[in-house]
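There's a structure below that I have some questions on.
One protein chain is absent from this view; the other protein chains keep their places.
Let's turn to chain A:
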Amino acid sequence: MNEKVIAVVTAGLTTPSSSRLLADQLADAVRDELSGRGIGTRIELIEVRDHAHELTDNLLTGFPPAKLREVLETVTGADALIVVSPTFSASYSGLFKMFFDVLDDQALAGKPVLLAATGGTERHSLVLEFALRPLFAYLKALPVPTGVYAASTDWGPNAAGLRPRIAQAAGELVSALHHETPTQADPFENPTPFEDLLNS
């Protein structure tokens, strides 16, 4: 049975974290959807909080410490991403953004991404469209049309409303997986010959 690797990047800060809760539900839905199509799933869960110091170090020194390097490689090597940010001051959180700031700006090109966010108020749900989507468009990733936003009320009285949105987004992500992600030329394996550099 072939297997897809789904990297889940969640940037909640609290324990328990509602972003993590949403991330888990999205990952389960994607797993179900894939197994329905006879495909196995490996979920790689990344709590950005666990790498907060390393992210700062990376920004200051220009290179990722060993543990963060592994995590970044997991993300760039995955078949698809699920990303979840808490909404802070009407945008993604700073920590969430730092994670994508230290990735090479070509690293996510062509990769299907499911966008998700949590927030205190449902009035900020457009954070998905006004903050997350442009970020991933810039990174040349392929965000699926449906994003999932969960406000405090979605964990209580509106929980039933959340489930179909999760299923819809998970279905779209799995469909997008049929895209061949373009593999990038490795400049160390295939360096540009110097004559080309001289004549460019």
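One rule holds in what follows: a residue touches a chain if its C-beta (ideal position, glycine included) is under 8 Å from a C-beta of that chain, and two chains touch if they have at least 3 such contacts; residues count from 1.
Operating definition for what follows: contacts and distances are computed from a predicted model.
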Q | Complex member absent from the view - protein name from UniProt, among "Arginine transporter ATP-binding subunit", "Phenylacetate-CoA oxygenase subunit PaaA", "Cytochrome c oxidase subunit 2" or "LLM class flavin-dependent oxidoreductase" | A | "LLM class flavin-dependent oxidoreductase"
Q.
One chain isn't shown here. Among A:Gly120, A:Pro145, A:Gly161 or A:Pro191, which residue touches it?
A. A:Pro191
Q) Of A:Thr14, A:Thr56 or A:Thr121, which residue touches the hidden chain? A) A:Thr56
Q: Against the chain that's been left off, what residues of chain A make contact? List them.
A: 56-57, 59-63, 65-66, 187-188, 191-194, 197-198, 200
